[in-house]
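Heads up: the structure comes next, in structure tokens.
A single protein chain has been omitted from the complex, and every remaining protein chain is retained in its original position.
Presenting chain A:
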Amino acid sequence: MMAPLIEVEHLTMRFGGLVAIDDVSFTAHPRSITAIIGPNGAGKTTVFNCITGFYKPTVGRLTLRGGPGEFLLERMRGHEIGQKARVARTFQNIRLFPGMTVLENLMVAQHNKLMRASGWSLLGLLGVASFRRAEEAAIELSRLWLERIGLVADADRPAGELPYGAQRRLEIARAMCTEPVLLCLDEPAAGLNPRESAELNELLVSIRDRDGIGVLLIEHDMSVVMQISDHIVVLDYGRKIAEGAPAAVRNDPAVIRAYLGTDEKALDG
């Protein structure tokens, strides 16, 4: 087994008296898809918010080992987590930059590279060769991703005009353009029709196999979760109630109870 990419240890998040996450620990590995599932309000998105620096965890340690080194995510500021630790995420609702074109959305994600190459834009404005090369490389990477999500023809359209499913895919491509080591996806299949959902599965599997990064996935659509996850973590009321391979989790009585709300007797009967 490879060393874990991210290790979440004893993560606890309290909002006043409300315990949103209670002592949750799990790990996720590179080149694998780890799904976090659970009923509404189980604390899945809160876990993501802790990992990506939106919340400071009350207790717990989040260690990311990968890419450039080892990072304690709970101690880093929002943009550093994206920039240095190379964690990317998407949200439940679509948060593209709707007024910018599809290509520009992907270019923004690569701006750190560009800013370095441009020497804080002075050289860039003067059109220095090293900057132009960096810009061409960025456009090339964007084009590659547009091919993978099938949106090359729409490169110059405003992102807000794309159909819903395409916007979802573009969000994932944009996150990938930051060249992350860990990709956190919050319900990427929400609102997709079965065909779009199947396309998404393909995209996620290709990200795992071709790009070799770790994917953390929050998802309600079990057709997505069961098909593509390597590992599943189940949360309920902020606590981890089960963990394991899809087949094992599917038959776990605690999981069935949490989802269906039945007691064991009814299940047996």
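The working rule: contacts are C-beta pairs under 8 Å (C-beta built on N, C-alpha and C of every residue); 3 or more make two chains touch, one makes a residue touch a chain; residues count from 1.
Here is the rule we go by: contacts and distances are computed from a predicted model.
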item: Omitted chain (choose from "Phosphatidate cytidylyltransferase", "Branched-chain amino acid ABC transporter permease LivH", "Fe-S cluster assembly protein SufB" or "Sarcosine oxidase subunit alpha") - UniProt protein name; value: "Branched-chain amino acid ABC transporter permease LivH"
item: Residue of A:G16, A:P68, A:G99 or A:G261 touching the missing chain in the full complex; value: A:G99
item: Residue in contact with the excluded chain [from A:S32, A:T52, A:Q167 or A:S229]; value: A:T52
item: Hidden partner chain, touching residue among A:K44, A:R148 or A:R174; value: A:R174
item: Interface residues of chain A (partner: the chain not displayed); value: 52, 54, 78-79, 81-83, 88-89, 91, 93, 95, 97-100, 104, 107-109, 111-112, 114-115, 118, 121, 124-125, 135, 174-175, 178
